[in-house]
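Quick notes on the structure that follows.
With one protein chain held back, the other chains of the complex are shown just where they sit.
Coming up: subunit A.
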Amino acid sequence: MAFELTINGKTVPVDAPADMPLLWVLRDIAGLTGTKYGCGMAQCGACTVWVAGQPTRSCLIPASALVGQSITTIEGADSDVAKAVQTAWIEQAVAQCGYCQSGQVMSAIALLERNKAPSDDDIDAAMNGNLCRCATYQRIRAAIKQAAATLA
């Protein structure tokens, strides 16, 4: 079916089956490969994007259900919070392989957009769904705290 999505502020025409998850529309149709496939069942968080500002696992949600909603991917994350988070990620050298980091960064920005001074428990709650097989978690925590400090 043909429909239109709003991705990173742009209108994107899509011709895809109604049940195709947003992840594959982003990657294989819209050419936005920053959002990663990890599990296909909302277990790893590698596919995290924002739908209407909320962190959302794009691997399960059908794209056709998101017509009219604002979708943001890592390619479109450019708010002050996004810049602070990505700067902290770079300065802390968080990434090892880097594959999960798009999802980590998107979850972290969403956390800081709604909570400028997250506690350790807040970070646990917001980030535990994002799996990092390289176990960069300690630096993820440090980078979120650094970003929060720069935004304070």
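Note that contacts are C-beta pairs under 8 Å (C-beta built on N, C-alpha and C of every residue); 3 or more make two chains touch, one makes a residue touch a chain; residues count from 1.
Rule of thumb we're sticking to: contacts and distances are computed from a predicted model.
Set against the options "Twin-arginine translocation pathway signal protein", "Prokaryotic ubiquitin-like protein Pup", "Dipeptide transport system permease protein DppB" or "Heptaprenyl diphosphate synthase component II", the UniProt name belonging to the omitted chain is "Twin-arginine translocation pathway signal protein". Considering the complete assembly, subunit A touches the hidden chain via residues 16-17, 20-21, 24, 27-29, 31, 33-41, 43-44, 46, 73-75, 86, 89-102, 105, 123-124, 127-128, 130-141.
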